[in-house]
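Now for chain A:
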Amino acid sequence: MSAPEDTPLLEIEHLSVTFGAAHAVRDVSLRLDPGGTVVVLGESGSGKSVTARSVLRLPGRRASVRGRIRLAGCDLFALDEKAMRQVRGRDIGFVPQDPNSSLDPLRRIGTQVEEVLQVHGAVADRRARRARVAELLALVGIPNPARTARSYPHELSGGMRQRVVIAMAVACAPRLIIADEPTTALDVTVQAQVLDLFTTLQRELGTALLLVTHDVGVAAELAADVVVMYAGRIVERGPAAAVLTAPAHPYTAGLLGARPRPGLRRGELAAIPGGPPPATEVVDAACAFAPRCGRAEPACSATAPELRDVGPGRAAACLLPIAPLQEVGA
Partner candidate 1 sequence: MIRFLVRRLVLAVPTVVGVSFVVFLTAKLVPGDPVASLLGPLATPQARAELVAHLGLDRPWPVQFVTWLGNALRGDLGMAIHEPRAVAEIVASSFGDTALLALAGGLIALVGGVVLGVLGAMYPKRLPGRLTSGLSVVAMSAPQYSVALLLVIVFAVHLRVLPAGGMTDPIDGGGLADLLVHMVLPAVSVALIPLGVIARMFRSALTEVLGSPFVEAMRARGIGPVRIARHAAHNALPALFTITGLQLAYLIGGVVFVETIFSWPGIGLTLYNAISTRDLPLIQGGVLVVAVSFVLINILVDAAHALVDPRVRR
Partner candidate 2 sequence: MTVLPVRARRAPAALVAGGTLAAALVVLAVVAPLLPLPDPNAGDLTARLLPLGTPGHPLGTDGQGRDLLARLVVGTRPSLIAGIVPVLVSGALGTALGIAAGMGARALENLIMRSLDVLFAFPSVLLAIAIAASLGASLASLVVALSVILVPAVARVVYAETAGLRSLDFVQTARASGAPAAVIALRHVLPNVLPAVAVYCSALVGLSIVVGAGLSFLGLGVAPPQAEWGAMLNDLRQNLFSNPSLALAPAIAIFLASAVFNVLGEGLRAWFDVTSRWSQ
């Protein structure tokens, strides 16, 4: 899998995923450069996880998938299952949402980390593999790697388990790490540590990161490119600094308003009214956010807005995007 310098590492083109009548992901396109970071932001049910899992070709049972996903120029949907298994874990490391249920409860930590190395032939020699396991555990900041390797998952704290899962994801020095809400199951202090860990690993290993979250704070902290999803579609994208300070899409603005901040007075926390439509009820010929949108006009319920440029490196799918100037003046 070699590619010219300027090929993006990950390229998702017109990805659509349906589960029967449920349209979970609609026409999502996204690119991620080697070593770069993209944060996918959105409410529960917006299709973030399905998008992330589709990159691994594990979208879920009974999913039908359209579109194309390329990793360093290689079409992942064209690979056979065996080749795809090698991509998983070796080229793409995956960090699932809940570390507590992502480890085999009956096997020692060390054995499980070692298994990843073994399956992908990363380290052939057994002794060297053991040493590498300890190294990996140390790398993710586990204080006593040798002892942790001998423990069982139930003997570790949630934060330690998440570190173990991250160690497994980076074990084969993948070019891409996909993390699906890796901090949701952790308490706040551990959350920050885990995010730090990601940035450190990225710096040291040159790995690209696709991080899924519903937490605006996480996106702000990683200061990366942000993709905002709503009802299976991308509604806005751009650099975090711009998107999170001056959102162009009313939904993004709503997400930001819905976030509790220090210094915010009561009543100012403007939660978006209502909830997202079920994946079975989203129609193609309208903006899915229109029913909840304070700025909606009749036209919004008649046409589905395309993603259009709204600034340098930014795009939003809205007929009436919030003008940046207006926001600055406000």
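Note that a residue touches a chain if its C-beta (ideal position, glycine included) is under 8 Å from a C-beta of that chain, and two chains touch if they have at least 3 such contacts; residues count from 1.
Quick note on selection: all candidates are chains of the complex that A comes from, given by their letters.
Values in this document were obtained by computation on a predicted structure and should not be read as measured data.
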Touch-positive candidate for chain A in this complex, from 1 or 2: 1
Complex interface listing, chain A residues touching candidate 1: 53, 56, 58, 85-90, 93-94, 96, 98, 101-107, 115-116, 119-120, 152, 154, 165, 168-169
